[in-house]
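Only one protein chain is missing; all other protein chains are in place.
Chains: A, B and C, in written order; residue numbering restarts at 1 for each.
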């Protein structure tokens, strides 16, 4: 059936539009990659970073301050807030509670830093495809957002202190509506005139460990090619005429990345194992995670070749290109998501929705948020 | 919690905005009511009607030709197409198939009568609340619509003959988005410039028998107060700037109507029973359905009083008002839907979606429609 | 297609198996009906009743003490606990919270009265059809039950004080599985040997006001013909070999009942209106609800005839039979449910699940129940 060919063609075109590159939508990862490349270990120019870790929640603020920083990170200038919580996958409801509280606080600070006033009218946009669990974070969050704009419109005198007008939509994706998401959002923004758009999206990460454990907030909006479903047009202050804050959670990773990272980790692991043999000290599993950081500085080219032969001698870019070429014709070059994606998206989606509800309305707290949304 | 009070207040305000009236969104029912009131049995002035019945499918075309007809029916001037298929509830897949075919044919004729060209760009809008099954027909239909607009936009040279650009959205309801549905639709229409909007909606009926067995098509758009969820603003050619065809299916009925209709039917039934006793002929169950029609003409005021006392002596309006007053303070004045609403909405929603897909694209037939939508 | 005929035949046979009768699964309603019939206003013999009302929650305990009481109520001997909360429909989260607390307390007392020990192993069975919202209460509750039996089986030494082994299943309905529900439950009971079965079911009510606002607990199990889906075989201590506690919520009402009740209410309303005219006192809307109770005692046969003519002169049974006969051939004799059934079932289902979780485990309270079930 020709019709189907056409549809598939369109889908493929959309998917394969971009030449291969390491898919990361996270400034945190882009920063780590940029650091890796700086053999002298110096800071990335044009980029400022602030970090803090508290009982399993790592918060980092990254400011891409100029075009040089932007080029280094491949990210637009702006502010990037990241919460990393590896424990989120373990279904610990106390931790989830703490993350929601912390996310609400940091998001409140983000609003202030971005100059958003306390009574600014907010439109929340849940990007992504509700039929694809790994791309459904946006619609999931919107479903749990406390919507108030109609109360301000219909009976302004009745609304108490401590609330602001919030509206929320999930515009769907091109394949479902036949319309570019940006056109729908644009139309709604023109009709309803919010002071701020908050766009929620599923992202791609370079690392399986970050999938469903990381929340990124950015004031540079949503840009083409980002997101799990390859958003095609920008949602930014330039295109919409109002500030756009993007809230993203990585939910997928590509197979190339898994393979590449594993080879690097294997090198670091082998090096450490050999050191251990010499020193007689046992391997300390608690410190294993920083293998990632040791790797690039301490592993010599000689070791690479010894452990990984010709492949070990390739540059990171060459290695990725090789893996990409090997996997593609075999249909193995897939974007994957953890088997438990349904529960992960629900858990972190609830954290994001609760956090936004609290940050946007002074009268809402983590304690009373469920009465506000369920009632 | 004050917040909740506010929300409830808004909901009630919305629901109880209108003074009591017989809820019918169907021109077919409005016409029958208008006929009932004409004691001389004459045709309703300003209204033309054409009817046809074929193996369980009754098709009627009603043209409200001028203001007089509009006043009589309480419906805007325009064309109203109605398919009534009592058997739709019995889950007969062959009948469903025949209804989809017939609906596609009649809808095609409706497009021609309304002057819509073969290559007109169409936006389909699924009105209603996807969280309320009885109000979810619109979103259900949109989910099964074949969307093509993006193919025409991205690769026009690849699209074959026999298709036209179709887009489709479910904008949600005020309580979910905080935004009037009409604002969202308006914004999308301005950005995407369709030549025609088709709005799908759940309706209220006067009669339980019509619930989920009737499809109405009208060229007068969607008007305030219609629909299961009390749409508040119009979606019409005047407001949107493009023609609007409304496709509606009654999915609810109010308790007042059930009671009122039963009393009338009881009168007709008693009269017939008494006649039967005299003539000695048994009651013919096959002809029972036309009790409804006999009723107003043949039942004398004397019989009404004899059978139903004081209540029987009331005018239809007084009777309805009484029932309304009795039920309201007891919280019984509810809008109800058949227990089987989930399956009914799915069955008739599939018929509407398949019918639209076939009517809008020459290359799509009932035989190949599932390959187009599932593939 | 013959296959479909067969299927429809089976469905009809199931539905129409019982001759017409007033459908009520509620002992509370059966008791009220029995009281109505006692013209001397005396207590129903063989039945003991205890009532209590606190801020919108009416709790009644009815003990059907012997066969005479059983005949009078049409209910098996046993204990019947009823919570009636008309406000449950208004989406008041504070009230929902209070109802869950009260239900947990009363259910705890019910367990004690029924002689269930603190460490009795419990199997919770969610009856009904998850594809039919009005029949989906059981599966909904099971989804929110805290399941612990596998922890006791796999690592008994790790389970703390304050919990007991609870398992939970939704066995589906005959049309979905091809198997009688009772056979599935029987098989599971034999394999897992619980000390108590709690069966959750959707019920039919005589009154729209009780739909989704009432919870009934009974120790007489589930009996044929009860439930929204016409359960066909018993789940009782006799059939399963372990005590069975039934928890039911009315979610549907039949059209006959709506009409019949409205006529009775209309009589009471007219009588009061006429008295008001005489006395000059305005109608007191707050006291309107007891119209229901005044009605049978104070409305004379003369008034019935005067207001409702021949129909008014019929006995309650005759009246119901008439309405039934009138509605049936017209296909109007439907079982209906409020339009908002989706939200109502979710709200009261959450109350039942939370209440059961708290009542069954000492360590679980309304405050920590969501951490237990979501974590």
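Points worth noting:
Here, contacts are C-beta pairs under 8 Å (C-beta built on N, C-alpha and C of every residue); 3 or more make two chains touch, one makes a residue touch a chain.
Bear in mind that the values here come from a model prediction, so they are computed numbers and not experimental data.
For the chain missing from the display, the contacting residue among C:34, C:64, C:95 or C:168 is C:168, taking the whole complex into account. The chain that is not drawn here is touched, among residues A:57, A:341, A:356 or A:369, by A:341. Across A:45, A:115 or A:309, the residue that sits in touch with the chain not pictured is A:309. Only one of C:67, C:113 or C:190 touches the absent chain when the whole complex is considered: C:190.
By the touch rule set out above, chain A reaches the unshown chain at residues 1, 4, 7-8, 86, 89-94, 131-135, 207-209, 228, 252, 255, 258-259, 261-263, 265-266, 269-270, 285, 288-289, 291-292, 305-312, 322-323, 325-327, 329-332, 334-343.
Listed by residue number, the positions of chain C touching the unshown chain are 1-4, 6-7, 9-10, 13, 147-151, 154-155, 158-160, 163, 165-169, 171-172, 174-180, 183-184, 186-192, 363, 368, 371-372, 375. Within chain B, the residues in touch with the undisplayed chain are 91-94, 370-371, 374-375.
By definition in this document, only the chains that are shown with their structure count from here on.
Annotation: the chain A:chain C pair of sequence copies touches via predominantly the same residues, more than half of the used numbers being shared. The angle of the rotation carrying chain A onto chain B, fitted on C-alpha atoms and rounded to the nearest 5, is 180°. For the pair chain B and chain C, the distance between mean C-alpha positions equals 33 Å. Centroids of chain A and chain B (each the mean of its C-alpha atoms) stand 45 Å apart. Annotation for chain B: residues 1, 4, 7 touch two or more other chains.
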